[in-house]
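The complex appears here minus one protein chain, its other protein chains still in place.
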C-alpha cells in the first residue's frame, strides 16, 4: 500500500434518493479515500436472468473516479436474486434435509453447479464493466463466505468420494481409524455410507466439517481464478474473513480454515466487531488483527468495523478515534467502516453507519473527520508497519470442531475452544506481549521464543514431535489441558496422556475430573494471593520430573495441576485445569519472565502499548488507554508524540485521558 | 341492554351425565341470567359429513327457555370435527410450510374454501334451529379468531395480488418503498415474488402481517353476513376478542385489528384473564375494558373471565365479588365466567369453572351468589353506564409488528410494544385517570384534552401532521421514544428524528444508545427523589426550544432525555428513554397537572376509583381496594353507598377492607 486507507462501505443502491455528490463531498471532508461497493446487489445488476444493467454501478464508479476516490469492488454473490431462487430452488442451501427459505443473504449452496454458473456469469459481466476503471484498487471476492452447513445429497456424495480416495477404498482402515464398530456404525460397503447428518461419531463428524471447510477454500479459489482473468496489474484480490460470532468477533472462525482459504488472496481482509462503550477493551481487534497479519505475515485490511452500529456500541467520545489507530497498531493498512449511511428498511436498520438515517453530520461522523485528517497527515509514518512477535499461538479448526459437538458429550463443559483460546490470548494482550496466531500447518516454530498451544485436542504425531524437537533445541511451549489427546482422526491416543508431548512436559495423567468445588493449591509461590477457584476440567497430573507449580487442595491433593519442566535446551509449562483469568495472568507473567519476554513499556491493561517499525525504520509505539479513567505511563525512550506533535523525553511520565491514544515515534 | 347480565359458558355436551335441571337451579340460585353455548361442539352437531343432529342443542335451549334463562349462541366453527380433517387435510392451517396436526382448536385455515363451505353449512343448519328460540339474545360468531399464522400457497398468492393491486403493478415503487435492493431482495417481476416465510425485510413482513389481520376482518364479516340472514330484531352479533397472551391478557392483540374487525359487530365482546390472589391489581381488566368500550364508544360484554380457573388464580375471599363490579365500572354490561363446571377430561381440566369437578357448591360459587343478588338488585343503577375520558391512548398494530420481529434486530431490547404501552397505561390507571384507547384510524383527537402516543413507530405523514395540528390548536400530547420513526411502509424517515412531530416536540435527536449504566439526571425538580435507572433505549435529544425536564448523567450529559414544549396553543412532552415506572409515574403526574386533569377522589393505587353516569343521569363512583391491607378513602361528595345501602356525607372517611368494593351514587 502506498498510503493508509480510510474507507466506508457504500450502498448507492440502498439510498432512498440520489445524494451521491453530497455523500462524496462529506466523505472527502472526513478524509475518506476509499469506498467498498457492489457485494450485495446482484438483483439490481441482473434484474432478470441474463438481463444485465450496471448503470448504477458505473454511475458510482464514474462519480468516484471524478472525485479521486479509490474503490474496492465486491463480487455480488453472497446474496442472490429472487428470480434465481424461483427458477432453481436447488441453489438454496440444504441443511440437515431442510432447504433454507429465500430471504436472507448467505443461503446458497456454494457447491451447486447452477449457482456456480449464474455467479460466474454475473461476475464476468460485472468485471468486464469495472475493468475500465483505474480507481478500482482491488476486488473483494464474495463476502464472509462460509459453508452454511451445506449437507445436501451432492455434498454427501462428494464427501464419500473424497474419503474413499483418501483411504484408497480401504474400509477396514476407515472403520478402525474412526472407531465405527461402536454402536454398530461399521460401514462394510461404500454404498452403505449413511448420511452424516445423524452421526454421533466425532471422527466422522470432524472429517465432514473439515470437508465443508475445504468447500469454502475451493469456492474462494474458484472466484479468485475468475477475477484474476480481469484484474489489472496493481489491483489486489482480498476477501472479508470473519470470526466466531457471539454477538461480536469472539474467536477463531469454526467454519473456515483461514490459513488454507487465504492462498488465493493477495491481501487479507477481515471484519472486526467488538463490544464498545464501557465494555471496550481492544482485545477483539487485537486477536483478529494478530491472526489476519499472521496468515501471510504481512499487513492486512479491515474491510468492516463498526461506526455507530448498535445502540450498545455507539462509541463514547474519543473511542472512534482511538479505535482507528488500534487497527493500525495491529498492522492494518486500511480501516473501513460498515457503513456510510444507516439503512432505512430491512434487517440491519439498527446496525447504524457513520451517518444516521438523516444523513446529517453527527458526533460520530465529526470524530471520523479527526481520524481522516490524522490518517492523511501521518500516513507516511504509519503505513506498512512491520510487526515482530516473539510469541505465537497455535490454533486449530479441527480441535475446535472436535471439542464443540455433542459427539463429545461430557467434554470440557460450558466453555468451548474459543473461550480457552481467548482467556490465554487476553492474558498476553493485557500484559502487552505481542503474539502471532498460526496453525500447525503454517507455523515456523523456529521464529518464536515461546509457543502457546491451547487445547490442541486433535493433531497428528508429527506436529507433536516437532513441538518436542523445538523445546529440545531451546524453545518454550505453554501447553494446556486436552493438548495432544487425539490423533488426526479424533481417536484418543492409547499411550499415556498428554500423549507424545508428555516427554517434554515431564508429567502425565491417568484420570481427569470435574473440579466440583476442588480448588487450586499453590506449590510455588506464584499463585499465592490469587483466587484459587477452578471449574469444568481438572487433569490429575503426576510429575515425572516436572516442577509442580500448583496442585489441588482437597480430594486430589496428591496430584499436580500446573507444572513446569526443563527439557533439552528449552522449557515447557502445562496448565492442567481450567483456571480463572487471575491464575492465568500469573502463569503467563511467570512464563514470560522465564523466557525473558519483557515489554518495552512498564504498563498493562487498561494501558495497552503496541509497537512496530515503519518504512523509515523508526519504531512507532502506540499507547492506548482503554478506560474511562485517566491513566499514567512512563515513556522509556526519547521520541515525538505524533498526534500532538510534541517531543517526549526518555522517562517522561505521560497522562492519558479516558479512551485516549498517543503515538510515539522513537528517536 | 335492559339489565346487567350475569352469565356462564355452559357445555352440556361435555357433562359426564345429564344434570341440566340441577345446573339451572344452581345457576338461578346464583342470579345467573344468561348462558353462552355451542361455540366448540361442531362434531356433536354434525357427527358425519352432512348428517346433522341438534338434539343436544335444542334440549338445552328448551330447558333454558323453560327456566327463563337468556342464551348467547356461538357459531361452532373454531374447533372442527375429526371427519373433516380426515377428508380434507387442507383445512388444517399451514404455517411456514408445516401443516398443523389435528387435535387442538383454532387450527383451521380461515381462508380455505373447503373450510368455509363446511363452516357455512353448519352455521346455517344451526341457526335454522336456534331461530325459533326467543330466549336467544345474541350470537357470538366464532371465538377468539386469529389468523393462526396462515401462510399457505393460496394466502401467499392472495397477498401478492393484493400488493400488486395496491401498487398498480408498479414494482419500482414497491422496491423503493420496501428497500428491496438490500441483500439482493429486489423483485423485478411479479412472478418472482418469493414466499414471505423467509423474509428478513420488515416492510414486507409488516405488510404481510397487515394482510393476515385483514383476513381475520374478512372472515368475521363473512360469518356476520350469514348470521344476519337468520337473526331476529333485538338479537345482537358479538365476538369474543382477546388480547396479547402472556399467560394472561397483557396488551394489544398483535394478530387482529380490533378496530377494523369490529365493524361487522353490534356489540363488542371480550375475554379478560388476569393475575389474581396476591397479584391482583385490576389493571388488566381496566385496559381491556377501556379498549373494548372505545371501539364503538359504547358498553361491552365480558364474554369470558375467570372463576376458579388455575391454581394460581383461585380468588381469595372477596376477590370474585370485587372483580364483577370492576368490569361494570369499566363499562361492561355483562360478566360471564368461563365456565360453569370444571371439565373432567382433556386440555383444560385444570382451568376450573365456578363449580369444581364434583359439581357441589364451594366458596367461589357461594361468592358468585352474592354477586348475582347484588347485580339483580342494582341493575337499574349500573347498566348502560356512560363513561367519559379526557385522555386517549393511540395504539397501533403495525407499530407493534414492526418493533417485534427479528427484522428489527437490535430494536428496543427485551421489552416490546405492549410493555411500553402497559407501563404508560398503568401509570394513568394507578393515578385514577380514566383513558380511552383508540388507533390512528379511529381517534377523534378533538374529543380529548390529552393524547398519549406510545411507540407509534409506524405511521403515515398525515397522522403526524394531524397530531401537530391538534397541539397547535390547544391539544396536549405525551410522546415516547421511537414515535414517528418510519412511514407507513416501515421505512425510516430521512428527516431529522422524531420526524414530523419534531416541530411540536421542540427537540430532535441524531443518535440513540443503550443506556448501558447511564442514568437519568433531573433537570426540573420533577424527578428529584426517584430511582434514576433507565434501560434498553436512550435517545440523545437536542432541544430546539423545548424545556429539558431530565437529561443523562455521564457520557451523554449534554443531551436531554425528557422534554416539555409549548407549541401553538398546546403542549407536548417527549419521553426519550425507557424509564422505570417510578419516573413515568412522576412524568404522568406532572403532565396531568399541566393539562388540568384532577381525579375527583384523592386516591391512588391500591385504591382505584372509577366513575360513570347512569341512566338516571346520576354519577356512580366505584371504589376498589386492590390489596390485602385495610385502606382509607375520603368521599368528596354526599351520596349513597349502594352495596351497603348507607348514606355517606361529603368529606367522610371510608374504610376499605382488603379486596373490597364500594359503590357511591352521588347526590
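Here the chain labels run A and B in written order, and each chain numbers its own residues starting at 1.
Here is the rule we use: contacts are C-beta pairs under 8 Å (C-beta built on N, C-alpha and C of every residue); 3 or more make two chains touch, one makes a residue touch a chain.
These numbers were taken from a predicted model, which means no experiment stands behind them.
Which one, B:277, B:600 or B:627, makes contact with the chain that was left out?
Residue touching the absent chain, from the options given: B:277.
Could you tell me which of A:128, A:200 or A:441 touches the chain that is not displayed?
Once the missing chain is taken into account, the touching residue is A:200.
Of the residues A:164, A:186 or A:373, which one touches the chain left out of the display?
That would be A:186, which touches the missing chain.
Out of A:497, A:572 or A:611, which is the one that touches the chain we can't see?
A:497
Touching the absent chain: which residues on subunit B qualify?
Against the left-out chain, subunit B lists 11, 13-14, 16-17, 40-44, 47-48, 76, 79-83, 85-86, 100-105, 107, 277-279, 308, 310-312, 314, 316-317, 342-351, 356-360, 362-364.
Kindly note down the residues of subunit A that lie in touch with the hidden chain.
176, 178-189, 191-195, 197-203, 406-411, 489-497, 510-514, 516-517, 537-538, 555
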